[in-house]
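For reference, the structure is listed below as structure tokens.
Heads up, this is only part of the complex; the chains shown haven't been moved.
All chains are identified by letter, namely A and B, in their written order; residue positions are counted from 1 within each chain.
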Amino acid sequence: MAERCWIGFDLGGTKMLAAVYDEEYRCLGRERKKTKGYLGAEVGVERVIKCIQDAIDDAGCSLDQIAGIGIGCPGPIDPERGVLLQAPNLGWKNVPIADLLRKQFKKPVVVINDVDAGVYGEYEFGAGRGARSILGVFPGTGIGGGFVYDGKIFQSRRISCMEIGHIPTVPNGPIASAGLPGSLESVSSRLAISALIAQAAYRGQAPTVAGSAGTDLANIRSGTISDALEAKEPLVVEILTHAVVQLGRSIAGFVHMLAPERIILGGGLVEAMPDFFQKKVKDGMNEWLLPAYADCAEVVVAKLGDDAGIQGATAWARHVIGDREQPAD
Amino acid sequence: MAERCWIGFDLGGTKMLAAVYDEEYRCLGRERKKTKGYLGAEVGVERVIKCIQDAIDDAGCSLDQIAGIGIGCPGPIDPERGVLLQAPNLGWKNVPIADLLRKQFKKPVVVINDVDAGVYGEYEFGAGRGARSILGVFPGTGIGGGFVYDGKIFQSRRISCMEIGHIPTVPNGPIASAGLPGSLESVSSRLAISALIAQAAYRGQAPTVAGSAGTDLANIRSGTISDALEAKEPLVVEILTHAVVQLGRSIAGFVHMLAPERIILGGGLVEAMPDFFQKKVKDGMNEWLLPAYADCAEVVVAKLGDDAGIQGATAWARHVIGDREQPAD
């Protein structure tokens, strides 16, 4: 039991997940808790600490073996100071999460954005292996984006970025989370798509959805939507096609800017209809790509599912802690 | 009881309503039934006939007294032939409703579109009195429009029109009922607004809505929305403002085309927040109106509520039957 271990942590809007990995990325133990963001950041960080401790216990290893902690957080973070700047879904602001965990565990802590963690996970272990630069696009409640450039997570010194859901896309379009009319997430997120399908169901134009899920956004899950697609519900097919082709055009714009070698599409909705997403994103890209960029990026679907985040957080922590000397408090 | 009477009928997506009026438009009797459109047009017309008969009975008058029937129908109609061409909400097509009712009652029958009926009702008895041309705008499940021009319902010889919900408005915008991306109804209908608010509730950004109605479109009624507006829920205010200002810009375009003397806003959502709608529609109009048209149209709110349709159908039938000799079969 002399081996070193690493903690990967995924702090989500509704649940948190901790895992202990050995140096070959074998999972030795894990723990999951509800986030309960509404209890505030102080209680929240206590729950994070407890969750990490429980995962260590589950792994049957000692704190001494832990070489470092990587934690993915749901919002923009400051990578140098290890601060979660803002977590809209939790209602938290400016949480010095690296300091708090270092004080508790006396170990190096690396904070990253949760989508970046997932994309880095795919880069190291999943659909991004073998590429030097990958762009991850995850349509969910919003649209998450992450970019690995020349082998590293792309972020600014003071703030994570690649907030592709908040790019202007359709002037005077719908208002989404940030109050910005026609942002990409207002058009192509799973939630935006669900809401269009719910309207179709309300008007009697999506009977399979109306039958199985009604008109409640909380019930229209990825599976509901893929069932309606398979049933060839005409208006559902149109809604999906329109939203995903549009996403493809926006991705073409990202290719003109970033020229990633690979685009990785992920998230529950993509995974429920991978072929459809791959095809329609490519259709949208082909409408828009300049000839010189036509073949520079391949489009693939994510492979790791929910574990991308904890695996990526772990791998990134190892990458960073290997690079810099970090005081262990 | 020698007086002549008229039947006004409102055939809706979920319910039908018949009323008997005397020549001073006093209501002598009325009847309401469920439409049950899914039973098909033949059964449906039988239900219409029964509903009319029951209203006559309720009025205590005889068929001899009936001078004519006016019926508003939910979809484009052919005014010359008296045919309901298409009723998307009922799933009916090409129903020769004038012929069928004439055959039954041996009375002149006038068929109009249901929104036209409501607008004509407002013109004769409500918010449109005293104007020679009024444009009615009713944001509901879609967006109904009707235009009274020089004292008459504006329609083509072969088809009713003023389908303002299906005007291109936001290129690449959302897909609504007709599969057209970014039509006006996809942006500014009550249903489109509800769906944006449901998304806000889903993301935790509209707590009063989430608390009272959840995230189900069927539960987010006009009252739910006006409560959230009064509670000054910030994202709800933004969503409403954006949708209604946009409606105002589109109405400015209609003013450039039609120069109505008066704009009448109606429907449940408008009636739940009349001041807000009036103000924001004007804001949008003022952004866009050419100077020469700046003051040509006043903006008011409908007055008659649900009875506009039966009253308007009656009045239009009297107008038309007074004009032309119509064979009573």
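To be clear about the criterion, a residue touches a chain if its C-beta (ideal position, glycine included) is under 8 Å from a C-beta of that chain, and two chains touch if they have at least 3 such contacts.
On a predicted model such as this, the values are computed, not experimentally measured, just so you know.
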Exercise. With 2 copies in place, how many does the full complex contain?
Worked result: 4
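We take it that only the chains that are shown with their structure count from here on.
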For this session: Quick one: report the Å distance separating chain A from chain B, using the average Cα coordinate of each chain.
Result: 45
For this session: Within their complex, state which residues of chain B touch chain A.
Result: 89, 141, 170-177, 179, 181-182, 187, 191-192, 195-196, 198-205, 214-218, 234-235, 238-239, 242, 246
